[in-house]
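For reference, the structure discussed in these notes is given below.
Other chains dropped; remaining ones untouched in position.
Going in written order, the chains are labelled A and B, and every chain counts its residues from 1.
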């Protein structure tokens, strides 16, 4: 069984956002298998990590800003702003997709795992995720 | 065909551990398809790399310690110890899951590829991987 649907997310501010409930409510018609999330953008990312302390999300954003500074002097692609090429670079390292197991009709995340949307742009616009369910 | 099983790993010391044989022996009942490994934790990671020279694994650990130092002064989430937030950050960059093709009933890894469990914590406890096989 294969199912696909599009999740539309509103514009979010730069930083790390927990979207687990938004994804969970789209998991239906599947008992066991895989849920694949694919973000159709090159300057935001998807990741899984700590779902509890919001400070973790702020720390991730701080570290990413330190690792790949806005306006890094080595970047030549600067027409779209100082945060654009760093956004692409973060997307290369973190990635635009996740594959999560589904068991007993639910995402089989660990106790502390949540799904993050990392918005890397200052003014990123809405984002679209294509969800594919494969299973039975 | 979908199959799922849980692999329980004993506590391992901080560093990079080759777990290919542990995973390979769980690949059964499938001829062709995908094996998906999902680590249900936020401070350890899964990756694929060089299976031969153990120095490569030590070098990866050294580089990660240099890239994301313990007790980095920008981190605010420090209640669980100086190695906790760096562990989350490594997990964001490396990831908690792998998808590996299965061909002729075996993981279709390249000659030099092995599966790593990267334990990012000093005292990480046991780890659990949910394996999902999709195929025929």
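Points to keep in mind about this one:
The working rule: a residue touches a chain if its C-beta (ideal position, glycine included) is under 8 Å from a C-beta of that chain, and two chains touch if they have at least 3 such contacts.
Because the structure is a prediction, the values reported are computed rather than measured.
Taken as a whole, the complex in this structure file is built from 3 copies of one protein sequence, with 2 shown in place.
Please note the rule applied: only the chains that are shown with their structure count from here on.
Per the C-alpha superposition, subunit A sits rotated 120 degrees relative to subunit B, a value rounded to a multiple of 5. Note on chain placement: the centre of subunit A and the centre of subunit B lie 20 Å apart, centres being C-alpha means. Residues of subunit A that touch subunit B in their complex: 32-34, 47-50, 53, 55-56, 58-60, 62-63, 66-67, 93-95, 98-101, 103, 108-113, 116, 134-136.
Interface residues of subunit B, counted against subunit A in their complex, comprise 2, 4, 36, 38-42, 67-68, 72, 74-77, 85, 88-89, 91-93, 95-97, 99, 128, 130, 132, 134.
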